[in-house]
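My questions will all concern the structure given below.
Removed: one protein chain of the complex. Kept in place: all other protein chains.
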Amino acid sequence: MTVNPSGWRPSAPANEQGEMQTVTGNRALMLEEPLIFEIGSVNQTGVDFAELPDRAARLGGLERSRSIGLAGLSEPEAVRHYTRLSRQNYAIDLGLFPLGSCTMKHNPRLNEKVARLPGFADVHPLQPQETVQGALEAINQLALWLLNLTGMYGVAMSPKAGAHGELCGLLCIRAALEARGDMRQVVLVPESAHGTNPATAAFAGYRVESIPANVAGRVDLEALKARLGPDVAAVMITNPNTCGLFESDMIAISQAVHKVGAFVYCDGANFNAIVGKVRPGDLGIDAMHINLHKTFSTPHGGGGPGSGPVVLSEALAPYGPLPFVAKSPDGSFKIVEEENAGDEHPDAFGRMVAFHGQMGMFTRALAYILSHGADGLKQVAEDSVLNANYILRSLEDVLDAPFAQCGPCMHEAIFSDKGFAEGLSTIDVAKALIDEGFHPMTMYFPLVVHGAMLIEPTETESKASLDQFIAAIRSVAERAKAGDQSLKAAPVHAPRRRLDETLAARKPVLTYSDPQPAEAAE
Amino acid sequence: MTVNPSGWRPSAPANEQGEMQTVTGNRALMLEEPLIFEIGSVNQTGVDFAELPDRAARLGGLERSRSIGLAGLSEPEAVRHYTRLSRQNYAIDLGLFPLGSCTMKHNPRLNEKVARLPGFADVHPLQPQETVQGALEAINQLALWLLNLTGMYGVAMSPKAGAHGELCGLLCIRAALEARGDMRQVVLVPESAHGTNPATAAFAGYRVESIPANVAGRVDLEALKARLGPDVAAVMITNPNTCGLFESDMIAISQAVHKVGAFVYCDGANFNAIVGKVRPGDLGIDAMHINLHKTFSTPHGGGGPGSGPVVLSEALAPYGPLPFVAKSPDGSFKIVEEENAGDEHPDAFGRMVAFHGQMGMFTRALAYILSHGADGLKQVAEDSVLNANYILRSLEDVLDAPFAQCGPCMHEAIFSDKGFAEGLSTIDVAKALIDEGFHPMTMYFPLVVHGAMLIEPTETESKASLDQFIAAIRSVAERAKAGDQSLKAAPVHAPRRRLDETLAARKPVLTYSDPQPAEAAE
Amino acid sequence: MRYLPLSDADRSDMLRVIGAPSIEDLFRDVPQELRLKGPIDGLPLHASEMAVERHMTALSRKNMVAGDVPFFLGCGAYRHHIPASVDHVIQRGEFLTSYTPYQPEIAQGTLQMMFEFQTQVARLFGCEVANASMYDGSTAMWEAIVMGHRITRRNKTLLSSGIHPHYVSVAKTMAKFTEDRLDIGLPDLAATTDAERLIASIDDQTSAVVVQYPDVLGRITDLTPIAEAAHAAGALLIAVVTEPVALGLIRSPGEMGADIVVGEGQSLGVGLQFGGPYVGLFACREKHVRQMPGRLAGETVDAEGKRGFVLTLSTREQHIRREKATSNICTSSVLCALAFTAHLTLLGEKGLRQLASLNHARACEAADRLATIPGVRLVNDSFFNEFTLRLPVEARPAVHAMVERGVLGGVSLGRLYPGAEKLQNGLVVAVTETASDEDIAALETALKELCA
Partner (left out) sequence: MRYLPLSDADRSDMLRVIGAPSIEDLFRDVPQELRLKGPIDGLPLHASEMAVERHMTALSRKNMVAGDVPFFLGCGAYRHHIPASVDHVIQRGEFLTSYTPYQPEIAQGTLQMMFEFQTQVARLFGCEVANASMYDGSTAMWEAIVMGHRITRRNKTLLSSGIHPHYVSVAKTMAKFTEDRLDIGLPDLAATTDAERLIASIDDQTSAVVVQYPDVLGRITDLTPIAEAAHAAGALLIAVVTEPVALGLIRSPGEMGADIVVGEGQSLGVGLQFGGPYVGLFACREKHVRQMPGRLAGETVDAEGKRGFVLTLSTREQHIRREKATSNICTSSVLCALAFTAHLTLLGEKGLRQLASLNHARACEAADRLATIPGVRLVNDSFFNEFTLRLPVEARPAVHAMVERGVLGGVSLGRLYPGAEKLQNGLVVAVTETASDEDIAALETALKELCA
């Protein structure tokens, strides 16, 4: 008999809190669930197949001999397994998910439905182009709308996520520079940048140097100017930046960068705040990725899939990668890829991915844009900024808000842990919020604010929801300031208490090991 | 500001248990949710409409003037509202649901998918018949298979649930009797029968008399025979009966009933136990409803929709209701209803429902039958009986099993509260099971067993799942026998503690009342 | 078998615990000679999911899909756009695979939703209370009639000729057995309904007058005079609503004095589904609630004083009262009620009004255009989203001829009232927000050709 080490115990120990324990380890609707390897078996299956006629295999003599060790479950067990697991997750569908920088907004169910239309979901990427005109038209329409929204010149649709888009942008820049024989080696990245920015620059073969922020939480223009020179290939700006502030010197920054022959890459993760309000193309930006899974609400799915189209300035567009969709004079759509790039797009830097990018995300984003329209997208930006400022102003008396004096924030509000009592930190506030029924905010990012708490409510939260969140965070913040050490025990109501991350990293257990025969016999 | 009286309180009282309270009333993933009337408003909407051209209304002068009072929610709020509510429910997808008589088995997701195919879901019931041949063929195919599985002569597909099927069966009987000028007035129903049996008999205009059970939990054949006479229209038997036992005298019962010119109605709610093992038609039954939402696994959905086709013997089939589907000589399918019944089915007792019955359940049941096939359905019966006997034998030493000595049970096992300590009853065991992560068994039904606990595991439970359930129930039963009064506090981990049903019935609050202006202003 | 978790090894282990030699032995109470030896005849063997899906898809493709063609059918089932989130909600396993909420501690989701549904239905119908759903509109109407008998202790019921003929047929069927007296007639192809006849027929034997609103031909009549006449004679007014969306625009039956209002909830959230499952709506006055059929969710508190909901007033119901219950209904249509309430919550009052206005506007547009076809006459003076045309030809063959032109052009009265000579040229046309301008034009063209 396989026993779930995580839950089911045949006796009922009382826990520290003296809470009523159960023999199953379950707490009513909060159910413990073992691993598939503990409940399934290699002989169990949840899929039926028709009987097979016997015939000789032509497998080059490489038939498998050993068992793989893949546990199967019948369908009832499988549905229950994943349903139970799902119930151990927080999600937007459950409540406010104020993860700054991540833009966790409502995911319309219509978009899930359209992405599953057989005409999109059941189409092969290598089907002859005359059989996929609707798919190509959809990509083309989304591409054009992204261009309109950003005021840019070209767009590469294939990148698979934001970081992949960053890579695409930097490779365009590199290709443009190389085309003029200019082998620059440095990319400047603000201290406050998201980790993907420096990582991408390194991945693209650049040396990364940091540029400091000023007291107003923006890029220090003078410091930047001082560092700019002929070795700098690009500056990676995030705008609105990761402190939730608009880079008010953006035009000056772009001009300075262009002046030294470098390019401005903009991390567009925060496009949500300004979509429909201002066009990045008007800010002097040369390349910017758009996280369709943020601004255009394709679901995060626990960590992807995302989609990171990159809009490009006129200077960079010729270098954009293959493949892309183009409209032919006869109104039909075609794929420009290796074979016809020579005529149509000779300077492409290459290909980033097999096939055409995240079609399933394109259809969702397209439905999202159609649903909102130009007026709705503008409202998205306005409401997201309004919600963030409401939070900023409703909390600035209980939490330190380092940039609150500099004016309004954009779509997210940032606070520090200043004023918390000895021994208590941002993480304790965050974990206490879990008990209150909220996902914590982004913690300890960006690095430029001590014990940062970055709160992005998004525009899809109601005022009632914000008010409840504010009440909860005020209560927890007061406790943190008063030195209530019980915060360190939080969360107490979640499926798990705080987890030992050190143990996990010190002795990594990354896959399940079958019990040794001796154990199994117990 | 509207405050949720059920949950969110701006202060955090400690509860009796001294459990850590939150300001929101939430407990991490267990979230409190107000009523739509408390969070929504008549001006909020989650649906967009195109602008309307102005035009004069032709509403007969009956335009609405007053507000209706329907609160609306935006889509994000609505999705969250229902998601949160759903999380306060137990369900088969979460775990074992051992409700005896209710047959809570796994609901295959394939069946949900096929029921939603546009060719079934988006078809109007009054479409010309040449445009709904697939729908008619599906109904016909299901009807034929139900006939094969039951060995009966005809089937009425339109009844909307089990109780409606009972009504259909009794009306057939009544029509058959009236056709021979025989106005009998009594229907005999065993004590152990489900409440719908007597209620239906009364609804159909009959006087109900009860027949007793014998010590082996079956109908007392001699008592039945003694009561039978020319005033008896029908006997309603449940087989397997509500004690989970096969009526071993079934043939004798049928013969006795037929001998006095009465009919045998069989409540087929428990068909799950014998499907593919024995055909009700071979047991002398004249009419039997089949709960597609039990044996054929269409989902219960929190209390329907169900579907209750009724199979009929040769004697009753001519009286079955309209409409039904028939196959024409040319292979096409047609609806027999009022207009053509004269030729095809002149003795129909009438119509039970608008349109054709529960199409959405037919498609699911058809997919279920196709998936299992003749071999799988037999296995269904066998595994359901095996699982029930496993439970019976694994618990009979800790719980009183009144009929355990008489041999195996069928698909459900029954226990009594005999041996529980003073002050503790079946309900306390049931509520403690909630804390253990299980739905309680059927309680206090059937009435013939004191403090009855009727456990139907169904065939879609794994042995591991049964073992965990057995361990939990053993632990709880031991506590009940030992007089552990803390059981009376159970459940403690569920979204709610025990609810005051007396209060609810004494001062019924059946709809939400908007707060009076004075309250609202608070 | 993908749905059956037991392995053969499990089965032997379990038999050992049970102490039975074989599974067959567990069936020993079933007469040996009747037990089937192998898989039952006449059914295929088990099939893979792929095979089943293909079979069902092939069947489904033999039907003409409403959404694929210009579509104008109504008469008790209406095609509206259902927001995608509604289907998402009803597919939550915790709703889909749960049982009737007899264990309220772990069924608050269903119970609260029922309570919200009851409140919405009561408000929409202009009544004080509503139950948590019936099977459908037609059975709800019959239950209302017998509830009327219980209240008035009379058993004669007057049915308006504007009631959907299937509903009438159900009532007639049941009345045969319960010996209720029903008074029924055929509708006329005219703008005026039989309100006056009904009022004139009320007497001191009358338990209730039953009127559909809007009626099966789409006509809208003021119920106030009927209610007054009924009440004056100690009778009840029962109103039947088959298109609840109409109530976004027109007065509710409750406001006009109806004592019991029943209806079909299909048009919100549920979809066409070839006729079922649908959801019956049932509302009445608070003073009559103990005579009401069906489940009721009520508010209460738990042991800690927190608000919660339970099934209540169960002493009306079969599982408590058995043969003395107000109805035999048990399983009703809760998941469809969830779809209904979720759709209505998404709409809210604002959305419902907009939806209703849009329907009315589309219907007015279509009526005006179709009425210009030579020989075609609009029967209705008043209508919501459905009206009746008198064609210059028999409507039933015209409907079939329209199918050949790829148009589902309405319901012929010949289909609904076979044999009723005077109605054979009647065509009932429903026009909802889903009908585009092109759809209306296609109908116009088809009808023009057929009436030429």
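Each chain carries a letter (A, B and C) given by its place in the written order, and its residues are counted from 1.
We take it that contacts are C-beta pairs under 8 Å (C-beta built on N, C-alpha and C of every residue); 3 or more make two chains touch, one makes a residue touch a chain.
Note that this is a predicted model, so its numbers are computed, not measured.
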item: Displayed partners of the chain not shown (whole complex); value: A, B, C
item: Per the touch definition above, residue among B:Gly60, B:Gly95, B:Pro108 or B:Pro159 touching the missing chain; value: B:Pro108
item: Of A:Leu29, A:Met152 or A:Leu171, the one touching the omitted chain in the full complex; value: A:Leu171
item: Contact with the hidden chain (one of C:Asp10, C:Glu49 or C:Glu323); value: C:Glu49
item: Positions on chain C contacted by the hidden chain, ascending; value: 2, 48-50, 53, 81, 83-84, 88, 91-93, 346, 433-434
item: Absent-chain interface as seen on chain B, which is shown; value: 28-29, 41, 43-50, 73-77, 79, 83, 108-110, 112-113
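Assume only the chains that are shown with their structure count from here on.
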item: Chain B residues counted as touching two or more neighbouring chains; value: 75, 79, 83, 87-88, 90, 92-94, 106, 108, 371, 434, 460-462, 465, 491, 494-495
item: Chain C, residues touching no fewer than two other chains; value: 1-5, 46-47, 49, 51, 83, 85, 87-88, 93, 105-106
